[in-house]
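The other protein chains are all here in position, but one chain of the complex has been omitted.
All chains are identified by letter, namely A, B and C, in their written order; residue positions are counted from 1 within each chain.
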Amino acid sequence: MSKKDLGLLILILVVGTVVAIINPRFLLPINLANTSNLIGLFGILSIGQAFVIITGGIELSVGSVVALLGTLFIDFIAVRGMDWPLAFVLIIALGAVIGLVHGWLITRLKLQPFVVTLCGLLIYRGVARFYTADGTAGFGFGQNFPDLEFLTAGRSYGVPNSFIALIVISIVMWVVLHRSVFGRYLYAIGKNEEAAKYSGIRTGRVVMAAYVICGVLTALSAIYFAMYTRSISPASHGQFYELYAIAAAVLGGFSLRGGEGSLVGVILGTVLLQELQNLVNLLGIPSSLNFAVMGGVILIGVLVDQQWGVFRARRQMLEATRKGVAGAPAE
Amino acid sequence: MSKKDLGLLILILVVGTVVAIINPRFLLPINLANTSNLIGLFGILSIGQAFVIITGGIELSVGSVVALLGTLFIDFIAVRGMDWPLAFVLIIALGAVIGLVHGWLITRLKLQPFVVTLCGLLIYRGVARFYTADGTAGFGFGQNFPDLEFLTAGRSYGVPNSFIALIVISIVMWVVLHRSVFGRYLYAIGKNEEAAKYSGIRTGRVVMAAYVICGVLTALSAIYFAMYTRSISPASHGQFYELYAIAAAVLGGFSLRGGEGSLVGVILGTVLLQELQNLVNLLGIPSSLNFAVMGGVILIGVLVDQQWGVFRARRQMLEATRKGVAGAPAE
Amino acid sequence: DDKPTLAFVVNGASDFWKAAEAGVKKAQGELPDYNLELKYPEQSSVAIQQRLMDDLVTAGVKAIMVSAVDPKTSTDGLNKIASETALFTTDSDAPQTKRVAYIGSSNVDAGKQAAEIAKKAMPDGGKCLGFVGLLGADNAKERIQGMKDGLAGTKIELVDVRGDDIDQARAKKNVEDALVASPDVTCMVGFYSYNTPRIYEALRDAGKLGQITVVGFDDDPITLGGVKEGTVAATVVQQPFEWAYQGMKLMAAYLKGDKSGVPADGLIIIPTKIIGKDDVDAYAASLKAMSGN
């Protein structure tokens, strides 16, 4: 675990302790379970985003994809009566296709990631709204899918299965990002795409794969979100989720310039963000301040990280200077 | 006018012609005036954004600033009974301060523009909502400010004064961006900040100035928007306006990597976006498709521009080769 | 902090709920043994409201009255809350859930009252255009449906409803564009509280105030002003103050074991009212009195 990640972990624990002292109900198993459920949902989303950010790209359409794929998923199983495993596979495949199209536009047609995914943000939500004619996609009364519900919204030994899913995905993705050749290429491309190309790497394919991974993970979390809310108004469902995911990555030490960040970081970033939301509700802070608290903490976190680095470098420097002065007469 | 801008202008005219043929009411003076009023409002916003994008930065807090400053402006004059010229100056000054703080965080404390302004997006909206306790800021019935209303929402010879303001601002900003020393510095920094620094440019100050300009223009448009809607729910007012502004700049040929784009381009981008919104209403397209149409057109526009560039470069290359081969025997 | 807490959870930030806040405040004055809170979710979305209620339950809230963002399909989520605390619904009901009672009005009825206004103002028929924030939201759909039902068989027709995603600039532009696109329109309906003032202003800017019949919902000051002026035919108002005031007292009584306030069908309907030119002064005065509390 890097120093950065450790700092974030300490921050999470300190905030948690303070909240628990003010309101001990924070530590109730039910509250921890509720919060870790949401950590699972947003964590999966954020890992996908992280893979894109590593390459120096960005994926702004995440929230709209959550809305579109969630709508389709509920529509498939609740209205069209499709078997849920089939619908599940279909949605994941759709996520992969969306990622592939984005990756293709970015690597082959050389469009900027910001532009491509901004258009995606606008288009997918529009399509979702059109699909339901601005209505709501939801389950009818008494419509139940026990297996699916257990997997997505259920708990095992009190732990939400969504959180368990996040842990499994994190481990796999940690290996992919930090131990595999593919992960290494991602970091290299994020730092210097030209050089990676000169080294004979098919950078286009690697970047495309990153967007596909993001698409697949987003699709997965879209299903989780759909099963959590069990109802989707495409006009508002998932709005701003891309910002949550980006914020988690940034808090976790990712640079939007690419080539920097760790998987542990993005998970911790997600945990901190969800802890903050929980805190606002538990401490009775007006919800209007919810976003402000989130923004404030991200800003402070990034600032402290930055200033701490500067401070350490300077102290080192000063120490060295002092040593030099002290040593001088001895020469 | 560059070729890029010309292409955009032609697109605007073609779309306009098609719409006018389908629904001739598109050309009614009242419709043109209504649309140009919104072009004025969004144009001022987009010019500010363009100044930041030129430096390779981005300003995501625009929508929230429009909400916060609009709320304050209405509150100052409608509730606190402040003289409107004083309130006007105060709001513009606040916009400048916001820009200054962003610029300071970005240039002095070396935070990433995306991160700083993302936090701004969260914080300012939260503050605005807290300020009104999640209520609405609006004028009472019959509360009138004839001079202010004439300047912001009035018309001169049928032309909305907001549009006239945009034209005046555009001319001034065109000179600043394309003819002044400051404008050259902006482009130089956007292309290669290090090299600009090595040429003795105080890059920090220049970038800060760009954010201040963006803050001031955003504040100005916040006042215009406030006087247009005359009522503000801070939770939703101005939401996504940063995306409109960025989209206008991107359509207008700006690169988010910095150092590219023209003032005429961003104005034309704004015109196209508002034309599209107008078209959706006039042709009776479902409102749910509004965003999808916008996203689709941006994507197609950017794609055509990009592919056209590739095609031209390729043709040039071929010509050069042919000429070279033809010229060879003459040696 | 040992007093039990009762929470009123709304469906999103809007001025509409300011009156409910006043109602909660008044109830608080009469219920010193309880903590009364009114909570806004930071966005109008099912996930965020669900999360807010989960957290309130965790924080030990004894009873919740909620205006669910999407009651029809949130059965399980609401039942989960209902299993942990006493749940009441308001604004729009969720009859399939285990909620104790619903207190509020009927949006369908409100739509029918809007039709009444239109019929009275346009005896010779006409063509109406509607404006609304979220076309897909239940309250919008019910009001629109109610109005269409009420207009059935008359010469008045609601031809289209334009949505604006709660962007007021777009709300106003929609009216402006409608005036251009449909010159034959004779009546405009503002389904959300801010739509009527935007219609009013767009008509004023176009010099068409008084030429087009305006049917309003809710009690924005501009709407009431227009009613008084005669440029808005009338407006249909709900009574969130009463929902909150009566609702909070009902919840307190229920917690004390007094279930007499809950009718057998669980429905406490506080009807919507039409406020016309003659009623507007009295209504405005009562509003003022409530917020003065």
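Just so it is clear, a contact is a pair of C-beta atoms (placed from the backbone, for glycine too) under 8 Å apart; a residue touches a chain by one contact, two chains touch by 3 or more.
Methods note: contacts and distances are computed from a predicted model.
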Request  = Mind telling me which option in "Sugar ABC transporter ATP-binding protein", "Hydrogenase maturation factor", "ABC-type dipeptide/oligopeptide/nickel transport system" or "Cysteine desulfurase IscS" is what UniProt lists for the chain we can't see?
outcome  = "Sugar ABC transporter ATP-binding protein"
Key: Options B:K3, B:R108 or B:R179, residue touching the unrepresented chain   = B:R179
Key: Per the touch definition above, residue among A:L28, A:M82, A:V159 or A:V176 touching the missing chain   = A:V176
Ask   = For chain B, which residues touch the unseen chain?
value = 175, 179-185, 187-188, 191-192, 194-202, 204, 259, 316-317, 320-321, 324-325, 328
Task = Please give every residue of chain A in contact with the chain that is not shown.
result = 175-176, 179-182, 184, 187-188, 190-192, 194-201, 259-260, 317-318, 320-321, 323-324, 327-328
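FYI, only the chains that are shown with their structure count from here on.
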Message = Building nodes from the protein chains and edges from chain pairs that touch, which of line, ring, star, complete or other describes the result?
response = complete
Query = Cα centroid separation between chain B and chain C, in whole Å?
reply = 35
Key: In chain C, residues with contacts to at least two other chains   = 13, 40, 42-43, 135, 163, 165
Message = Give the residues of chain B touching no fewer than two other chains, as numbers and ranges.
response = 129, 134, 235, 287-288
Query = Which residues of chain B touch chain C in their complex?
reply = 23, 25-26, 28, 30-31, 34, 38, 41, 129, 134-136, 138-142, 153, 225, 228-237, 239-240, 277-278, 281-282, 284, 287-288
Ask   = Quick one: in the complex, what on chain B touches chain A?
value = 105, 109-112, 114-116, 118-123, 125-127, 129-130, 133-134, 235, 243, 246-247, 250, 255-257, 286-296, 298-299, 302-303, 306-307, 310
Ask   = Which part of chain C faces chain A closely enough to touch in the complex?
value = 13, 37, 39-47, 50-52, 54-60, 69-70, 72-77, 96, 134-138, 141, 163, 165
